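With one protein chain held back, the other chains of the complex are shown just where they sit.
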Amino acid sequence: MHDSHKFKIPIGPQHPALKEPESFSVALKGEKILGVDIRLGYNHRGIEKACEERTFLQDVYLVERVCGICSHSHSTCFVQAVEEIAGLEIPSRAKYLRTLIAELERVHSHLLWLGVAGHEIGFDTLLMYTWRDREIVMDILAQFTGNRVNYGMNTIGGVRRDIDVSQVKDALKAVDTLQERTKYYIEIATSEVTIIKRLSGVGVLSYEDALRLDAVGPTARASGVKRDVRKDDPYAAYADVSFDVITDNHSDVYGRTVVRLKELLESFKIIRQVLENLPAGPIAIKAPRKIPAGEAISRYEAPRGEDVHFVKSNGGEKPERVKIRAPTLANVQAVKHMLKDRFLADMPIVIAAIDPCFSCTDRSIEISYLDDARKKEVLTWPELHAYSIDWHRKRGIDFSSLNKKLKEGFKTS
Amino acid sequence: MTQEEIIVNDLKEKFANIAASIIIQRPRRIFLEVSQAQFLEVFDYCVKKIGFPHLCTITGLDEIEKFILIYHLAQDNGNILNIKTSVSKENPVLKTIINYYAGAEIYERELMDLFGMKVEGLPEGNRYPLPDDWPKGQFPLRKDWDPKSLENK
Partner (left out) sequence: MFKDLFYILVFPGFAFLSLFALAAEFYDRKLYARLQNRVGPPWFQPLADFIKLCAKEDVIPEAANQNIFKVMPVFVLASVVTASFYIPLWNNTALLSFNGDVIVVLYLLTIPTLGFFVGGWYSSSLFARLGSVRTITQLFTYEVPLFMGILASALLADTWSLSELVSFYSQHGWLWLCNFVGFAVCLLALLGKLEKTPFDIPEAETEIVAGSFTEYSGRLLAFLRLSTDIEMIVGSALLAAVFLPFSFNLGPGLGFILFISKVMFIVSLLSLARTVAARLRLDQMITFCWKILTPLALLQVFINLILKAKLIR
(Lines give C-alpha, C1' and ligand atoms only; values in the text may rest on other atoms or scores of the structure.)
Protein backbone atom coordinates (compact mmCIF):
# COMPACT_ATOMS: atom_id res chain seq x y z
CA MET A 1 0.00 0.00 0.00
CA HIS A 2 2.81 2.40 0.79
CA ASP A 3 5.04 1.38 -2.08
CA SER A 4 2.75 1.65 -5.04
CA HIS A 5 0.51 4.48 -3.75
CA LYS A 6 -2.30 2.52 -5.23
CA PHE A 7 -4.72 0.22 -3.54
CA LYS A 8 -7.89 -1.66 -4.20
CA ILE A 9 -11.01 -1.36 -2.17
CA PRO A 10 -13.95 -3.69 -2.52
CA ILE A 11 -17.31 -2.01 -3.06
CA GLY A 12 -19.46 -5.07 -2.70
CA PRO A 13 -20.65 -7.80 -2.79
CA GLN A 14 -21.86 -6.40 0.53
CA HIS A 15 -21.61 -2.64 0.91
CA PRO A 16 -23.90 0.10 2.20
CA ALA A 17 -23.92 1.86 -1.18
CA LEU A 18 -25.35 -1.18 -2.93
CA LYS A 19 -28.83 -2.36 -2.25
CA GLU A 20 -28.10 -5.68 -3.87
CA PRO A 21 -25.00 -7.85 -3.97
CA GLU A 22 -22.67 -7.05 -6.85
CA SER A 23 -18.97 -6.54 -6.71
CA PHE A 24 -17.11 -3.46 -7.85
CA SER A 25 -13.44 -3.70 -7.09
CA VAL A 26 -12.00 -0.20 -7.30
CA ALA A 27 -8.33 0.55 -7.82
CA LEU A 28 -7.60 3.86 -6.14
CA LYS A 29 -4.79 6.33 -6.08
CA GLY A 30 -5.62 8.59 -3.18
CA GLU A 31 -9.21 9.53 -3.88
CA LYS A 32 -8.93 8.99 -7.61
CA ILE A 33 -10.31 5.94 -9.33
CA LEU A 34 -7.80 4.28 -11.64
CA GLY A 35 -9.96 1.42 -12.75
CA VAL A 36 -13.00 -0.61 -11.82
CA ASP A 37 -13.44 -4.31 -12.03
CA ILE A 38 -17.09 -5.32 -12.18
CA ARG A 39 -18.17 -8.81 -11.24
CA LEU A 40 -21.83 -9.60 -11.72
CA GLY A 41 -23.84 -12.70 -11.05
CA TYR A 42 -24.35 -12.78 -7.29
CA ASN A 43 -28.10 -12.78 -7.73
CA HIS A 44 -28.30 -15.62 -10.18
CA ARG A 45 -31.45 -17.58 -9.46
CA GLY A 46 -31.99 -19.62 -12.59
CA ILE A 47 -35.22 -18.09 -13.79
CA GLU A 48 -34.59 -18.70 -17.49
CA LYS A 49 -34.02 -22.39 -16.87
CA ALA A 50 -36.91 -22.56 -14.43
CA CYS A 51 -39.21 -21.05 -17.08
CA GLU A 52 -38.51 -23.99 -19.34
CA GLU A 53 -39.78 -26.36 -16.68
CA ARG A 54 -43.08 -24.59 -16.03
CA THR A 55 -46.18 -23.90 -18.04
CA PHE A 56 -46.68 -20.58 -19.80
CA LEU A 57 -49.17 -19.42 -17.22
CA GLN A 58 -46.87 -20.28 -14.31
CA ASP A 59 -44.08 -18.45 -16.06
CA VAL A 60 -46.07 -15.21 -16.03
CA TYR A 61 -45.82 -15.22 -12.26
CA LEU A 62 -42.25 -16.42 -12.28
CA VAL A 63 -40.96 -13.67 -14.56
CA GLU A 64 -42.87 -11.18 -12.48
CA ARG A 65 -40.47 -12.11 -9.71
CA VAL A 66 -37.39 -11.37 -11.76
CA CYS A 67 -37.43 -7.97 -10.12
CA GLY A 68 -39.33 -6.41 -7.27
CA ILE A 69 -39.45 -2.90 -8.63
CA CYS A 70 -40.22 -3.48 -12.29
CA SER A 71 -42.26 -6.63 -11.89
CA HIS A 72 -45.05 -5.46 -14.17
CA SER A 73 -42.47 -4.70 -16.86
CA HIS A 74 -41.20 -8.24 -17.01
CA SER A 75 -44.57 -9.93 -16.88
CA THR A 76 -46.04 -7.61 -19.53
CA CYS A 77 -43.05 -8.12 -21.76
CA PHE A 78 -43.40 -11.87 -21.40
CA VAL A 79 -47.14 -12.09 -22.00
CA GLN A 80 -46.80 -9.82 -25.03
CA ALA A 81 -44.40 -12.30 -26.58
CA VAL A 82 -46.64 -15.25 -25.74
CA GLU A 83 -49.72 -13.49 -27.08
CA GLU A 84 -47.89 -12.71 -30.30
CA ILE A 85 -47.00 -16.39 -30.76
CA ALA A 86 -50.54 -17.50 -29.95
CA GLY A 87 -52.00 -14.81 -32.20
CA LEU A 88 -54.18 -13.39 -29.44
CA GLU A 89 -55.56 -9.89 -29.84
CA ILE A 90 -56.30 -8.70 -26.31
CA PRO A 91 -59.25 -6.38 -25.54
CA SER A 92 -58.45 -2.69 -25.57
CA ARG A 93 -59.53 -2.25 -21.94
CA ALA A 94 -56.84 -4.73 -20.96
CA LYS A 95 -54.30 -2.79 -22.99
CA TYR A 96 -55.24 0.42 -21.20
CA LEU A 97 -55.06 -1.24 -17.79
CA ARG A 98 -51.62 -2.61 -18.58
CA THR A 99 -50.50 0.86 -19.57
CA LEU A 100 -51.96 2.31 -16.41
CA ILE A 101 -50.12 -0.08 -14.11
CA ALA A 102 -46.96 0.33 -16.17
CA GLU A 103 -46.96 4.09 -15.72
CA LEU A 104 -47.82 3.91 -12.02
CA GLU A 105 -44.91 1.52 -11.69
CA ARG A 106 -42.65 3.97 -13.48
CA VAL A 107 -43.74 6.71 -11.10
CA HIS A 108 -42.98 4.62 -8.03
CA SER A 109 -39.69 3.44 -9.48
CA HIS A 110 -38.48 6.93 -10.39
CA LEU A 111 -39.48 8.33 -6.99
CA LEU A 112 -37.64 5.46 -5.35
CA TRP A 113 -34.63 6.22 -7.47
CA LEU A 114 -34.66 9.90 -6.57
CA GLY A 115 -34.61 8.98 -2.90
CA VAL A 116 -31.76 6.52 -3.36
CA ALA A 117 -29.81 9.10 -5.35
CA GLY A 118 -30.31 11.58 -2.53
CA HIS A 119 -29.03 9.06 -0.03
CA GLU A 120 -25.98 8.24 -2.14
CA ILE A 121 -24.90 11.88 -2.11
CA GLY A 122 -25.64 12.18 1.60
CA PHE A 123 -28.85 14.14 1.18
CA ASP A 124 -31.14 12.09 3.36
CA THR A 125 -33.85 14.72 3.50
CA LEU A 126 -34.57 14.12 -0.17
CA LEU A 127 -34.75 10.40 0.53
CA MET A 128 -37.31 10.87 3.29
CA TYR A 129 -39.44 13.27 1.27
CA THR A 130 -39.56 11.24 -1.93
CA TRP A 131 -40.20 7.98 -0.16
CA ARG A 132 -43.00 9.60 1.77
CA ASP A 133 -44.59 10.69 -1.51
CA ARG A 134 -43.91 7.32 -3.05
CA GLU A 135 -46.38 5.89 -0.54
CA ILE A 136 -49.15 7.75 -2.38
CA VAL A 137 -48.51 5.88 -5.61
CA MET A 138 -47.93 2.63 -3.73
CA ASP A 139 -51.37 3.01 -2.16
CA ILE A 140 -52.93 3.55 -5.56
CA LEU A 141 -51.15 0.48 -6.91
CA ALA A 142 -52.35 -1.53 -3.94
CA GLN A 143 -55.89 -0.31 -4.55
CA PHE A 144 -55.79 -1.28 -8.22
CA THR A 145 -54.01 -4.59 -7.97
CA GLY A 146 -54.11 -5.68 -4.34
CA ASN A 147 -50.33 -5.59 -4.02
CA ARG A 148 -47.64 -2.97 -3.51
CA VAL A 149 -45.16 -4.88 -5.67
CA ASN A 150 -45.49 -8.04 -7.80
CA TYR A 151 -48.94 -6.93 -8.85
CA GLY A 152 -50.09 -10.17 -10.46
CA MET A 153 -52.10 -8.09 -12.88
CA ASN A 154 -51.15 -9.77 -16.14
CA THR A 155 -52.35 -13.01 -17.55
CA ILE A 156 -52.03 -14.43 -21.02
CA GLY A 157 -54.83 -12.80 -22.96
CA GLY A 158 -55.39 -9.73 -20.81
CA VAL A 159 -55.42 -8.61 -17.20
CA ARG A 160 -56.90 -10.21 -14.12
CA ARG A 161 -58.52 -7.35 -12.25
CA ASP A 162 -60.82 -4.60 -13.37
CA ILE A 163 -61.00 -1.15 -11.81
CA ASP A 164 -64.10 0.85 -10.97
CA VAL A 165 -65.10 4.49 -11.02
CA SER A 166 -64.29 5.32 -7.41
CA GLN A 167 -60.78 3.98 -7.86
CA VAL A 168 -60.34 6.16 -10.92
CA LYS A 169 -61.37 9.18 -8.90
CA ASP A 170 -58.87 8.36 -6.13
CA ALA A 171 -56.10 7.83 -8.63
CA LEU A 172 -56.75 11.14 -10.37
CA LYS A 173 -56.59 12.93 -7.04
CA ALA A 174 -53.34 11.17 -6.15
CA VAL A 175 -51.84 12.09 -9.49
CA ASP A 176 -52.61 15.75 -8.86
CA THR A 177 -50.80 15.63 -5.53
CA LEU A 178 -47.86 13.79 -7.01
CA GLN A 179 -47.55 16.22 -9.88
CA GLU A 180 -47.37 19.13 -7.48
CA ARG A 181 -44.68 17.38 -5.42
CA THR A 182 -42.73 16.40 -8.51
CA LYS A 183 -42.63 20.01 -9.62
CA TYR A 184 -41.22 20.86 -6.19
CA TYR A 185 -38.51 18.22 -6.57
CA ILE A 186 -37.62 19.52 -10.01
CA GLU A 187 -37.23 22.95 -8.48
CA ILE A 188 -35.01 21.56 -5.69
CA ALA A 189 -32.87 19.47 -8.01
CA THR A 190 -32.26 22.35 -10.36
CA SER A 191 -31.60 25.01 -7.73
CA GLU A 192 -30.03 23.45 -4.61
CA VAL A 193 -26.31 24.22 -4.76
CA THR A 194 -24.91 21.12 -3.07
CA ILE A 195 -27.01 18.79 -5.24
CA ILE A 196 -25.84 20.46 -8.43
CA LYS A 197 -22.26 20.42 -7.19
CA ARG A 198 -22.42 16.69 -6.56
CA LEU A 199 -24.28 15.75 -9.73
CA SER A 200 -23.12 17.89 -12.62
CA GLY A 201 -20.06 16.79 -14.51
CA VAL A 202 -20.12 13.44 -12.74
CA GLY A 203 -20.35 10.12 -14.59
CA VAL A 204 -20.21 11.63 -18.06
CA LEU A 205 -21.36 9.39 -20.90
CA SER A 206 -21.14 11.18 -24.22
CA TYR A 207 -23.68 10.69 -27.01
CA GLU A 208 -21.22 8.56 -28.98
CA ASP A 209 -20.34 6.41 -25.97
CA ALA A 210 -23.98 5.92 -25.09
CA LEU A 211 -24.55 4.55 -28.60
CA ARG A 212 -21.37 2.50 -28.64
CA LEU A 213 -22.00 0.91 -25.23
CA ASP A 214 -25.66 0.27 -26.02
CA ALA A 215 -27.06 2.25 -23.13
CA VAL A 216 -30.83 2.20 -22.76
CA GLY A 217 -33.55 4.09 -20.96
CA PRO A 218 -32.98 7.31 -19.00
CA THR A 219 -29.23 6.68 -19.03
CA ALA A 220 -29.18 6.91 -22.82
CA ARG A 221 -31.79 9.65 -23.00
CA ALA A 222 -29.74 11.85 -20.65
CA SER A 223 -26.95 11.61 -23.23
CA GLY A 224 -29.23 12.89 -25.96
CA VAL A 225 -30.14 9.50 -27.44
CA LYS A 226 -33.81 9.77 -28.29
CA ARG A 227 -34.76 6.16 -27.79
CA ASP A 228 -37.93 5.07 -26.07
CA VAL A 229 -39.66 1.79 -26.85
CA ARG A 230 -43.01 3.32 -25.94
CA LYS A 231 -42.64 5.67 -28.91
CA ASP A 232 -40.48 3.64 -31.29
CA ASP A 233 -42.17 0.29 -30.95
CA PRO A 234 -45.55 1.03 -29.32
CA TYR A 235 -47.14 -1.71 -27.29
CA ALA A 236 -50.23 -1.83 -25.03
CA ALA A 237 -52.05 1.50 -25.36
CA TYR A 238 -49.06 3.73 -25.96
CA ALA A 239 -50.02 4.31 -29.57
CA ASP A 240 -53.26 5.98 -28.38
CA VAL A 241 -51.83 8.37 -25.80
CA SER A 242 -49.77 11.46 -26.40
CA PHE A 243 -46.57 12.08 -24.49
CA ASP A 244 -43.07 13.38 -25.14
CA VAL A 245 -39.80 11.48 -25.02
CA ILE A 246 -37.63 13.42 -22.58
CA THR A 247 -34.01 13.86 -23.52
CA ASP A 248 -31.25 15.96 -22.06
CA ASN A 249 -27.83 17.02 -23.25
CA HIS A 250 -25.98 17.19 -19.92
CA SER A 251 -24.82 13.57 -20.38
CA ASP A 252 -24.02 13.35 -16.66
CA VAL A 253 -25.76 12.28 -13.48
CA TYR A 254 -27.48 15.64 -13.30
CA GLY A 255 -28.95 15.04 -16.75
CA ARG A 256 -30.17 11.61 -15.69
CA THR A 257 -31.88 13.15 -12.67
CA VAL A 258 -33.60 15.78 -14.78
CA VAL A 259 -34.69 13.20 -17.35
CA ARG A 260 -36.24 10.99 -14.68
CA LEU A 261 -37.99 13.88 -12.99
CA LYS A 262 -39.43 15.18 -16.24
CA GLU A 263 -40.44 11.67 -17.22
CA LEU A 264 -42.54 11.61 -14.08
CA LEU A 265 -44.55 14.52 -15.44
CA GLU A 266 -45.01 12.66 -18.73
CA SER A 267 -46.17 9.60 -16.80
CA PHE A 268 -48.79 11.66 -14.99
CA LYS A 269 -49.95 12.88 -18.38
CA ILE A 270 -50.29 9.30 -19.63
CA ILE A 271 -52.06 8.13 -16.48
CA ARG A 272 -54.62 10.93 -16.79
CA GLN A 273 -55.30 10.12 -20.45
CA VAL A 274 -55.66 6.43 -19.69
CA LEU A 275 -58.00 6.99 -16.77
CA GLU A 276 -60.15 9.42 -18.68
CA ASN A 277 -60.40 7.38 -21.88
CA LEU A 278 -60.68 3.92 -20.39
CA PRO A 279 -62.68 1.90 -22.96
CA ALA A 280 -65.46 -0.35 -21.76
CA GLY A 281 -65.49 -4.05 -22.45
CA PRO A 282 -63.99 -7.31 -21.25
CA ILE A 283 -60.58 -7.32 -19.60
CA ALA A 284 -59.34 -10.64 -20.93
CA ILE A 285 -59.92 -13.28 -23.53
CA LYS A 286 -59.44 -16.97 -23.03
CA ALA A 287 -56.00 -18.22 -23.88
CA PRO A 288 -55.22 -21.81 -24.89
CA ARG A 289 -53.19 -23.96 -22.52
CA LYS A 290 -50.95 -25.05 -25.35
CA ILE A 291 -49.27 -22.26 -27.20
CA PRO A 292 -48.67 -23.03 -30.90
CA ALA A 293 -45.10 -23.40 -32.08
CA GLY A 294 -43.38 -20.18 -32.88
CA GLU A 295 -41.12 -17.49 -31.57
CA ALA A 296 -41.43 -13.82 -30.78
CA ILE A 297 -39.36 -11.01 -29.44
CA SER A 298 -41.04 -8.45 -27.26
CA ARG A 299 -39.74 -5.12 -26.06
CA TYR A 300 -40.95 -2.95 -23.21
CA GLU A 301 -39.81 0.37 -21.83
CA ALA A 302 -39.25 -0.46 -18.17
CA PRO A 303 -38.48 2.39 -15.75
CA ARG A 304 -34.79 1.59 -16.18
CA GLY A 305 -34.86 1.23 -19.94
CA GLU A 306 -35.55 -1.28 -22.64
CA ASP A 307 -36.51 -4.72 -21.43
CA VAL A 308 -36.27 -7.54 -23.97
CA HIS A 309 -37.94 -10.94 -23.80
CA PHE A 310 -37.54 -13.63 -26.42
CA VAL A 311 -39.92 -16.58 -26.17
CA LYS A 312 -39.88 -19.73 -28.25
CA SER A 313 -42.61 -22.30 -28.09
CA ASN A 314 -42.61 -25.76 -29.58
CA GLY A 315 -46.35 -26.23 -29.40
CA GLY A 316 -46.51 -27.60 -25.89
CA GLU A 317 -47.61 -26.31 -22.52
CA LYS A 318 -44.11 -25.23 -21.59
CA PRO A 319 -41.89 -22.79 -23.43
CA GLU A 320 -38.87 -24.11 -25.25
CA ARG A 321 -36.81 -21.09 -24.32
CA VAL A 322 -37.32 -17.81 -22.49
CA LYS A 323 -34.60 -15.22 -22.81
CA ILE A 324 -34.71 -12.15 -20.63
CA ARG A 325 -32.48 -9.12 -21.11
CA ALA A 326 -33.08 -6.67 -18.29
CA PRO A 327 -32.20 -3.00 -18.82
CA THR A 328 -29.47 -2.92 -16.18
CA LEU A 329 -27.42 -5.48 -18.07
CA ALA A 330 -27.28 -3.13 -21.03
CA ASN A 331 -26.36 -0.16 -18.85
CA VAL A 332 -23.91 -1.70 -16.42
CA GLN A 333 -21.24 -1.81 -19.08
CA ALA A 334 -21.32 1.94 -19.34
CA VAL A 335 -20.59 2.31 -15.62
CA LYS A 336 -16.98 1.28 -16.02
CA HIS A 337 -16.57 3.97 -18.62
CA MET A 338 -18.30 6.61 -16.49
CA LEU A 339 -16.11 5.96 -13.45
CA LYS A 340 -12.76 6.34 -15.12
CA ASP A 341 -10.67 9.11 -13.51
CA ARG A 342 -13.45 10.15 -11.19
CA PHE A 343 -13.30 10.39 -7.40
CA LEU A 344 -14.22 7.59 -5.05
CA ALA A 345 -16.91 9.86 -3.64
CA ASP A 346 -18.64 9.86 -7.04
CA MET A 347 -18.78 6.11 -7.22
CA PRO A 348 -22.06 5.49 -5.35
CA ILE A 349 -24.01 8.09 -7.28
CA VAL A 350 -22.60 7.03 -10.65
CA ILE A 351 -23.59 3.44 -9.99
CA ALA A 352 -26.95 4.56 -8.68
CA ALA A 353 -27.50 6.83 -11.67
CA ILE A 354 -28.19 3.96 -14.04
CA ASP A 355 -30.77 2.88 -11.46
CA PRO A 356 -29.23 -0.56 -11.26
CA CYS A 357 -31.37 -3.55 -10.55
CA PHE A 358 -29.00 -6.43 -10.28
CA SER A 359 -31.55 -9.05 -9.45
CA CYS A 360 -33.07 -8.25 -12.84
CA THR A 361 -29.71 -8.59 -14.44
CA ASP A 362 -28.83 -11.96 -13.02
CA ARG A 363 -31.34 -14.66 -13.62
CA SER A 364 -30.54 -18.17 -14.76
CA ILE A 365 -29.55 -21.48 -13.15
CA GLU A 366 -31.92 -23.11 -10.82
CA ILE A 367 -30.95 -26.17 -8.88
CA SER A 368 -33.93 -28.16 -7.84
CA TYR A 369 -33.86 -31.66 -6.46
CA LEU A 370 -37.62 -31.96 -6.48
CA ASP A 371 -37.66 -35.43 -8.02
CA ASP A 372 -34.95 -36.75 -5.76
CA ALA A 373 -36.63 -38.17 -2.71
CA ARG A 374 -33.37 -38.99 -0.97
CA LYS A 375 -32.10 -35.49 -0.82
CA LYS A 376 -34.89 -33.03 -1.08
CA GLU A 377 -33.69 -29.47 -1.27
CA VAL A 378 -37.10 -27.91 -1.52
CA LEU A 379 -39.10 -28.73 1.56
CA THR A 380 -42.76 -28.24 2.26
CA TRP A 381 -43.72 -26.20 5.30
CA PRO A 382 -44.48 -29.17 7.66
CA GLU A 383 -41.27 -30.86 6.50
CA LEU A 384 -39.30 -27.74 7.28
CA HIS A 385 -40.96 -27.55 10.67
CA ALA A 386 -40.11 -31.18 11.46
CA TYR A 387 -36.58 -30.64 10.20
CA SER A 388 -36.01 -27.70 12.52
CA ILE A 389 -37.33 -29.61 15.56
CA ASP A 390 -35.04 -32.47 14.67
CA TRP A 391 -32.07 -30.15 14.19
CA HIS A 392 -32.51 -28.68 17.65
CA ARG A 393 -33.10 -32.04 19.29
CA LYS A 394 -29.81 -33.31 17.92
CA ARG A 395 -28.14 -30.41 19.68
CA GLY A 396 -29.80 -31.13 22.99
CA ILE A 397 -32.68 -28.69 22.83
CA ASP A 398 -35.99 -30.46 23.14
CA PHE A 399 -39.26 -28.69 23.59
CA SER A 400 -41.53 -31.67 23.02
CA SER A 401 -42.32 -32.21 26.72
CA LEU A 402 -42.95 -28.51 27.14
CA ASN A 403 -45.19 -28.58 24.08
CA LYS A 404 -47.20 -31.41 25.54
CA LYS A 405 -47.61 -29.56 28.81
CA LEU A 406 -48.74 -26.44 27.03
CA LYS A 407 -51.34 -28.37 25.06
CA GLU A 408 -52.63 -30.06 28.20
CA GLY A 409 -52.78 -26.68 29.91
CA PHE A 410 -54.94 -25.33 27.14
CA LYS A 411 -57.30 -28.25 27.39
CA THR A 412 -57.82 -27.98 31.15
CA SER A 413 -58.33 -24.25 31.26
CA MET B 1 -43.60 0.10 -49.57
CA THR B 2 -43.17 -0.08 -45.84
CA GLN B 3 -39.85 0.39 -44.13
CA GLU B 4 -39.65 -3.31 -43.37
CA GLU B 5 -40.16 -4.21 -47.01
CA ILE B 6 -37.43 -1.81 -48.06
CA ILE B 7 -34.98 -3.52 -45.72
CA VAL B 8 -36.09 -6.99 -46.77
CA ASN B 9 -35.84 -6.22 -50.49
CA ASP B 10 -32.43 -4.72 -49.99
CA LEU B 11 -31.25 -7.84 -48.16
CA LYS B 12 -32.83 -10.20 -50.70
CA GLU B 13 -31.09 -8.42 -53.52
CA LYS B 14 -27.73 -8.47 -51.81
CA PHE B 15 -27.86 -12.02 -50.44
CA ALA B 16 -29.85 -14.04 -52.92
CA ASN B 17 -28.82 -17.38 -51.43
CA ILE B 18 -30.64 -16.74 -48.14
CA ALA B 19 -33.57 -14.84 -49.67
CA ALA B 20 -36.02 -17.60 -48.76
CA SER B 21 -35.31 -17.26 -45.05
CA ILE B 22 -35.91 -13.51 -44.89
CA ILE B 23 -39.41 -12.94 -43.61
CA ILE B 24 -41.46 -10.20 -42.02
CA GLN B 25 -43.14 -11.88 -39.07
CA ARG B 26 -45.24 -8.86 -38.16
CA PRO B 27 -44.80 -5.10 -38.53
CA ARG B 28 -41.36 -4.11 -37.25
CA ARG B 29 -40.14 -7.71 -36.85
CA ILE B 30 -37.82 -9.17 -39.51
CA PHE B 31 -36.23 -12.60 -39.21
CA LEU B 32 -33.47 -14.06 -41.34
CA GLU B 33 -31.29 -17.11 -41.15
CA VAL B 34 -27.69 -17.38 -42.27
CA SER B 35 -24.90 -19.93 -41.97
CA GLN B 36 -22.02 -19.28 -39.59
CA ALA B 37 -19.64 -18.97 -42.55
CA GLN B 38 -21.61 -16.17 -44.13
CA PHE B 39 -22.72 -14.60 -40.84
CA LEU B 40 -20.15 -11.84 -40.50
CA GLU B 41 -20.67 -10.71 -44.07
CA VAL B 42 -24.43 -10.36 -43.59
CA PHE B 43 -24.01 -8.88 -40.14
CA ASP B 44 -21.53 -6.31 -41.38
CA TYR B 45 -23.85 -5.30 -44.19
CA CYS B 46 -26.83 -4.95 -41.85
CA VAL B 47 -25.00 -2.92 -39.25
CA LYS B 48 -22.94 -0.70 -41.50
CA LYS B 49 -25.02 -0.33 -44.67
CA ILE B 50 -28.62 -0.60 -43.51
CA GLY B 51 -27.80 0.81 -40.09
CA PHE B 52 -28.92 -0.72 -36.83
CA PRO B 53 -27.63 1.46 -34.03
CA HIS B 54 -28.73 -0.76 -31.17
CA LEU B 55 -28.11 -4.38 -30.24
CA CYS B 56 -30.94 -5.60 -28.02
CA THR B 57 -29.33 -8.83 -26.99
CA ILE B 58 -28.05 -12.17 -28.22
CA THR B 59 -30.19 -15.21 -27.56
CA GLY B 60 -28.76 -18.70 -27.44
CA LEU B 61 -30.89 -21.76 -28.19
CA ASP B 62 -30.13 -25.41 -27.78
CA GLU B 63 -31.71 -27.25 -30.72
CA ILE B 64 -30.38 -30.68 -29.64
CA GLU B 65 -28.35 -31.21 -32.85
CA LYS B 66 -26.89 -27.70 -32.92
CA PHE B 67 -26.86 -24.35 -31.14
CA ILE B 68 -28.76 -21.46 -32.62
CA LEU B 69 -27.83 -17.87 -32.00
CA ILE B 70 -30.16 -14.98 -32.57
CA TYR B 71 -28.79 -11.46 -32.78
CA HIS B 72 -31.55 -8.95 -32.14
CA LEU B 73 -30.69 -5.64 -33.81
CA ALA B 74 -32.90 -2.61 -33.46
CA GLN B 75 -33.42 0.62 -35.31
CA ASP B 76 -34.68 3.75 -33.64
CA ASN B 77 -37.96 3.53 -35.53
CA GLY B 78 -38.71 0.22 -33.86
CA ASN B 79 -37.67 -2.25 -36.57
CA ILE B 80 -35.99 -5.32 -35.13
CA LEU B 81 -33.88 -7.52 -37.31
CA ASN B 82 -33.33 -10.98 -35.86
CA ILE B 83 -30.33 -12.64 -37.46
CA LYS B 84 -30.24 -16.36 -36.81
CA THR B 85 -27.12 -18.37 -37.22
CA SER B 86 -26.02 -21.71 -35.89
CA VAL B 87 -22.91 -23.42 -34.60
CA SER B 88 -22.28 -27.13 -34.24
CA LYS B 89 -22.48 -28.73 -30.82
CA GLU B 90 -19.12 -30.49 -31.14
CA ASN B 91 -17.28 -27.29 -31.89
CA PRO B 92 -19.39 -24.33 -30.74
CA VAL B 93 -17.15 -21.47 -31.81
CA LEU B 94 -18.45 -18.10 -32.86
CA LYS B 95 -16.83 -14.81 -33.69
CA THR B 96 -17.16 -11.83 -31.42
CA ILE B 97 -19.09 -8.75 -32.49
CA ILE B 98 -17.64 -6.36 -29.93
CA ASN B 99 -16.09 -4.39 -32.78
CA TYR B 100 -19.60 -3.51 -33.86
CA TYR B 101 -21.22 -3.18 -30.45
CA ALA B 102 -18.95 -2.74 -27.44
CA GLY B 103 -21.92 -3.58 -25.25
CA ALA B 104 -22.13 -7.08 -26.72
CA GLU B 105 -19.33 -8.28 -24.47
CA ILE B 106 -21.56 -9.26 -21.57
CA TYR B 107 -24.05 -11.07 -23.82
CA GLU B 108 -21.23 -13.13 -25.29
CA ARG B 109 -19.89 -13.98 -21.86
CA GLU B 110 -23.35 -15.17 -20.93
CA LEU B 111 -23.31 -17.53 -23.93
CA MET B 112 -19.93 -18.84 -22.83
CA ASP B 113 -21.11 -19.55 -19.30
CA LEU B 114 -24.57 -20.91 -19.94
CA PHE B 115 -24.07 -22.80 -23.21
CA GLY B 116 -20.36 -23.49 -23.20
CA MET B 117 -19.75 -21.70 -26.48
CA LYS B 118 -16.38 -20.31 -27.33
CA VAL B 119 -16.13 -16.76 -28.55
CA GLU B 120 -13.17 -15.90 -30.75
CA GLY B 121 -11.65 -12.49 -30.24
CA LEU B 122 -13.20 -11.73 -26.87
CA PRO B 123 -10.60 -10.34 -24.47
CA GLU B 124 -9.96 -11.91 -21.07
CA GLY B 125 -12.35 -10.79 -18.38
CA ASN B 126 -14.60 -11.76 -15.52
CA ARG B 127 -17.04 -14.52 -16.22
CA TYR B 128 -20.74 -13.82 -16.15
CA PRO B 129 -23.08 -14.86 -14.58
CA LEU B 130 -21.96 -18.06 -12.87
CA PRO B 131 -19.81 -18.11 -9.71
CA ASP B 132 -16.06 -18.54 -10.01
CA ASP B 133 -16.12 -21.97 -8.38
CA TRP B 134 -18.75 -23.36 -10.75
CA PRO B 135 -17.63 -26.84 -11.84
CA LYS B 136 -16.10 -27.12 -15.30
CA GLY B 137 -18.17 -28.55 -18.11
CA GLN B 138 -21.54 -27.71 -16.59
CA PHE B 139 -23.63 -25.59 -18.91
CA PRO B 140 -27.06 -25.09 -17.39
CA LEU B 141 -29.02 -23.87 -20.39
CA ARG B 142 -28.14 -26.90 -22.51
CA LYS B 143 -31.14 -29.14 -22.80
CA ASP B 144 -29.24 -32.22 -21.70
CA TRP B 145 -27.96 -30.58 -18.54
CA ASP B 146 -29.09 -32.25 -15.36
CA PRO B 147 -28.86 -30.28 -12.12
CA LYS B 148 -28.16 -33.53 -10.30
CA SER B 149 -24.75 -33.68 -11.92
CA LEU B 150 -23.72 -30.91 -9.56
CA GLU B 151 -24.27 -33.10 -6.51
CA ASN B 152 -21.37 -35.47 -6.99
CA LYS B 153 -18.71 -32.98 -7.86
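The first chain written gets the first letter, and so on, giving A and B; residue counts start at 1 in each chain.
Basically, a residue touches a chain if its C-beta (ideal position, glycine included) is under 8 Å from a C-beta of that chain, and two chains touch if they have at least 3 such contacts.
On a predicted model such as this, the values are computed, not experimentally measured, just so you know.
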Chains in view that touch the one left out, judged over the entire complex: A
Sole contact to the chain not displayed, among A:Glu192, A:Asp209, A:Asp240 or A:Glu317: A:Glu192
Per the touch definition above, residue among A:Pro91, A:Gly203 or A:Pro348 touching the missing chain: A:Pro348
Sites on chain A contacted by the missing partner chain, in the whole complex: 7, 9-10, 15-17, 28, 31, 118-126, 128-129, 132, 192, 194-195, 197-198, 343-348
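Just so it is clear, only the chains that are shown with their structure count from here on.
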Averaged-CA centre spacing for the pair chain B and chain A, given as whole angstrom: 25
Interfacial residue positions of chain A with respect to chain B in the complex: 37-41, 44, 46, 48-49, 84, 211-216, 226-227, 229, 232-234, 296-297, 299, 306, 308, 310, 312, 320-321, 323, 325, 329-330, 332-334, 361-369, 372, 375
Residue numbers on chain B that touch chain A, as the complex places them: 25-26, 28-29, 53-57, 59-62, 70, 72, 74, 76-78, 80, 82, 101-107, 114, 126-131, 140-141, 147-148, 150-151
